[in-house]
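One structure is given here, and the rest of the page talks about it.
Every protein chain except one is present and positioned as in the full complex.
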Amino acid sequence: MNYSDPSIVASTDAPFLSLDGVRKTYPGVVALDGFSMDVRPGEVIGLVGENGAGKSTLMKILGGVTRPDTGTITVDGVTHDGLTVEASIGSGIAFVHQELNLFENLDVAANIFFGREPLRAGPLKLVDRARLRAQAAPLLKRVGANFSADTPVSALSLAQQQMVEIAKALSIEARLVILDEPTSSLPIAETDKLLGVIKALKADGISVIFISHRLHEVERVADRVVVLRDGMLAGTLPKSAINHDQMVKLMIGRMLKEREKAAESARPPGSVALSVKAIRTAAYPDRPVDLDVRHGEILGLAGLVGSGRTELARVLFGINRSFGGSFQLDGKDLVLGSAADAVANGIFLVPEDRKLTGILLDLSIAQNISLPNLPAHSRRSLVSASAEAATAEKQKTDLGIRAPSVQTRTGTLSGGNQQKVVLAKWLAMKPKVMILDEPTRGIDIGAKAEIYGLMRALADAGVAVLMISSDMEEVIGVSDRIAVMHEGQISGILDKDRFSQENVLLLAVGKQPK
Amino acid sequence: RADDKPTLAFVVNGASDFWKAAEAGVKKAQGELPNYNLELKYPEQSSVAIQQRLMDDLVTAGVKAIMVSAVDPKTSTDGLNKIASETALFTTDSDAPQTKRVAYIGSSNVDAGKQAAEIAKKAMPDGGKCLGFVGLLGADNAKERIQGMKDGLAGTKIELVDVRGDDIDQARAKKNVEDALVASPDVTCMVGFYSYNTPRIYEALRDAGKLGQITVVGFDDDPITLGGVKEGTVAATVVQQPFEWAYQGMKLMAAYLKGDKSGIPADGLIIIPTKIIGKDDVDAYAASLKAMSGN
Amino acid sequence: MSKKDLGLLILILVVGAVVAIINPRFLLPINLANTSNLIGLFGILSIGQAFVIITGGIELSVGSVVALLGTLFIDFIAVREMEWPLAFVLIIALGATIGLMHGWLITRLKLQPFVVTLCGLLIYRGVARFYTADGTAGFAFGQNFPELEFLTAGRSWGVPNSFIALIVIAVVMWVVLHRSVFGRYLYAIGKNEEAAKYSGIRTGRIVMAAYVICGVLTALSAIYFAMYTRSISPASHGQFYELYAIAAAVLGGFSLRGGEGSLIGVLLGTVLLQELQNLVNLLGIPSSLNFAVMGGVILIGVLVDQQWGVFRARRRMLEATRKGVAGAAAE
Partner (left out) sequence: MSKKDLGLLILILVVGAVVAIINPRFLLPINLANTSNLIGLFGILSIGQAFVIITGGIELSVGSVVALLGTLFIDFIAVREMEWPLAFVLIIALGATIGLMHGWLITRLKLQPFVVTLCGLLIYRGVARFYTADGTAGFAFGQNFPELEFLTAGRSWGVPNSFIALIVIAVVMWVVLHRSVFGRYLYAIGKNEEAAKYSGIRTGRIVMAAYVICGVLTALSAIYFAMYTRSISPASHGQFYELYAIAAAVLGGFSLRGGEGSLIGVLLGTVLLQELQNLVNLLGIPSSLNFAVMGGVILIGVLVDQQWGVFRARRRMLEATRKGVAGAAAE
């Protein structure tokens, strides 16, 4: 065993978990390459790394979802070649997956205790439904949920679902809780709550592995940071050495000035591109929304969980119907019957749920990129594979998509690279209005900077950019103006000189800033 | 229902053109029995359960007498008895002698098979090899016809070597003939046991240019079969007389309900014999068919 | 009882009332008994199917299994003169085995349910036909099994025992589906099998169990059907019964994508289908239209259900919008 951090050896506690020489390959990629680490009781480990560095793979191995090719996992002194899901749960490892895994047809309580339902006495294994709800309620309170235990999961927004996932992990009498990007779609208030939860766990002697691309969160809770690069251990940082720049350096091997990259606007904003007048959405049919997005600006759209931003984006993109109201694009009235109409008018959406709506996991990178614009990649209705490949190659280089080739199935890419493919398919066309819903969700810091750069370049080229984001730093750092939503309505719009976390938060909870 | 005339039902064993003649017979009987409602019922599928259900429902609807061509008479004794206990039950087409049915009116499939053997013997005095085609190999009428034919051929140089089933899929029926022509080049005669088998044989032979070279023995009176008989390419066909079954049967049931049991013989069997229709009889037969259907 | 189920119940009652007005004989005890007997037979079948559909699967071989096991059952007791309780147990075991086999092929070898059971549909009937050499399996004249006949085709207090059996089975299965952990897992797997697996559920075993339940119930109803017709031509016996069962489930609010549906729903679906069959015969509608009526009603049923949902959603929206506008005006 080779520990780069001497403080571990000095510790008196026996590690709860240790990994030794774990290696995992997928066809064409080495996801993990001889990785070793260990976790002691009551320790919070921040696990960081670029997209595709192997973080999720590592966690899947710990969760028993996949087996390593070589290497061993030692839990509580027992050494395994690989874990099963049962073994993992049995040894007290609880897991919040990066991709959500809830059952829409069951309610919140059933989801939290799924697989561990309280039973009535008797051999029939009947569910004790009263006890189930009673046990779920305090957990929900702990994660700060604003919904009750008998809400059907199908009625929850993505962020609310993420809270259910966290409550689920808490419900296990766990000794190690793994959180794979639990905050990726959580706004700031909920994130704070979650960080509090982590601290409480630590106080109870429970270990936590916390994976996040939001490095300041890692800074706040981690006792130790483990950095992955290309499937290998790039280094560990003890509590005293944890800071933003150090983590970035280990992750990408050089220093990066992230915020500077999201440069200031090169020119003053132009005329109004998309004008939204009294649009009502299905989520808040009684709340009309008015909003103007101008050419050449990045308009940030902030708000709390379930404030209706995603629903608004869907309506603007023609996926969902609006109830009353009207749109104007460059001063002309616009009727959106479907996403196809929006695309035809140059309004594009990068959706928040990329696995379900952003890309087709079974198609190649090239096929995904050409999909919205196939007629341009065809001659006499016949698809030209070479034209497709050419477009994709260009986007792959421009955006730095990490993949063996443009013919690679997008399903095998890491989350961040999948997100780049979603962006690429729209960038390959000519956007007028670009709507991005949580564009950097699950994206590493390097790629984030690139995406900010791309957004700015779009705006500078005259595109109207509407960026929905729950990441406060991102909203403040990237936007030219910030609109804040509260319960389905725009509660206020901030110009650059009034940008502050406090102002955004006040608007988000429906109060007016001073 | 509005009128309170007693209803007599004729329940067939499945949808088939064969029963069109029986419909005509029912119609003719209706003309002579104005005080009754006469109905002919097709079960939606040729299956015991569905026919049983149909009869149960008819009894519920108040039918006074039922004449049935049971899908599977040999083993449906209890079901038929249940109907017989609730209404007057007659059988037709194939008998169920062990039940409490009042009488059977129809022909004998075994005899029909024997008549088919007669046709074959006459057409092929030097002997030959026959192949049969049928819809459901397991059905009683098929088994009896095949048995009758085998009995009739016993001791001759003609042999019925195989019978192929098609599950009442006419595309398969035709392909079966085509495949048989390939698989057994030495076959000299073909028998179509179900009404649609003979026309399929006729067409497959015509497509293969073998009309006239192979003796065709038919059953029933599909227009194509009769045309073939007239043309001389089908040796002859054995016809039953469903028109008579229905016509006489309905009148018999009406009389029985009135208490007149004179029409019912001691053994309960009223056999209306099958007929061989050859080249010489075909015109007269076609004319009589036309007259029966009344158009 | 959910709103969906209630709607179905009302439909059943309305149709019944209309038929009773046109032909009052519809309400004769004997007719109700006959119909509830068939409801019993098809209901058992449909509950089995429902368990498979919940998991997102489908069982197309039901009709062929009814033919094969029915044939074997009659053959065992009538020809081989086995004691009927033994034959009964054997047939149920065979049903379980068939279900297990399907479940195994589907969960372990990862074949699609549609494909596996389609092959079953083709194979089992073929085997049954081969077994009887395309003949008929039936009882000889006068062959009687008093207890067996009482249990399967008899009546207690005027109610067919098959219907009573259905009620008992339905109650048990309701508890299993709606109150037990197993039932909850079935729903979860039907919605999101991957997630269930990540939660440490042995999804393979659960799905397999669903197919076994379906196999057992199918075997049971095969025995009932055999004792109802008392004779079986394997070539046609039970043909399309899978469609009846699937139709009952769909009418009862099951989604073929899995994870949706209630036990009461599938029962009511069966009742409606049998009522329709009864109606066609009682009202003198040509039987050629029997299936067409069934198809039409199913289509209308799911359409109304679907459009009703859309309508309600829209109305809710409109109301909310109106309220919003009124509120804004008042401000």
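Order of writing sets the chain letters: A, B and C. Residues in each chain are counted from 1.
The criterion applied here is as follows: a contact is a pair of C-beta atoms (placed from the backbone, for glycine too) under 8 Å apart; a residue touches a chain by one contact, two chains touch by 3 or more.
Everything numeric here is computed off the predicted structure, so don't read it as measured data.
Using the touch definition from the top, which of A:Ala282, A:Leu371, A:Ile493 or A:Val509 touches the missing chain?
A:Leu371
Which is it among C:Asp5, C:Glu59, C:Asp75 or C:Asp134 that touches the chain not included here?
Final answer for the missing-chain contact: C:Asp134.
If I consider the whole complex, including the chain that's not displayed, which of A:Ser240, A:Ser381, A:Thr397 or A:Gln512 touches that chain?
Going through A:Ser240, A:Ser381, A:Thr397 or A:Gln512 one by one, A:Ser381 is the residue touching the chain not shown.
With the full complex in mind, choose from A:Arg23, A:His244 or A:Arg498 the residue touching the hidden chain.
That would be A:Arg23, which touches the missing chain.
For the chain not shown, which residue from B:Pro125, B:Pro223 or B:Pro265 touches it across the whole complex?
B:Pro223
Determine and list the chain B residues touching the chain excluded from the picture.
Contacting residues on chain B, toward the hidden partner: 14-17, 19-20, 42, 45, 137-138, 162, 164-176, 178-183, 185, 196, 199-200, 203, 207-208, 222-224, 226-228, 230.
Contacts of chain A with the missing chain: which residues?
23, 25-27, 30, 34, 69-70, 317, 319, 338-340, 342-344, 349, 351, 356-363, 367, 371-372, 374-375, 378, 381-383, 425
To test your reading of the contact rule: which positions on chain C touch the chain that is missing from view?
105, 109-112, 114-116, 118-123, 125-127, 129-130, 133-134, 235, 243, 246-247, 250, 255-257, 286, 288-296, 298-299, 302-303, 306-307
We take it that only the chains that are shown with their structure count from here on.
Nearest whole angstrom, what separates the Cα centre of chain A from the Cα centre of chain C?
Computed value for the inter-centroid distance: 44 Å.
Take the average of all CA coordinates in chain A, do the same for chain B, and state the distance between these two points in whole angstrom.
It comes to 74 Å between the two C-alpha centres.
How many angstrom between the C-alpha centroids of chain C and chain B?
The answer is 36 Å.
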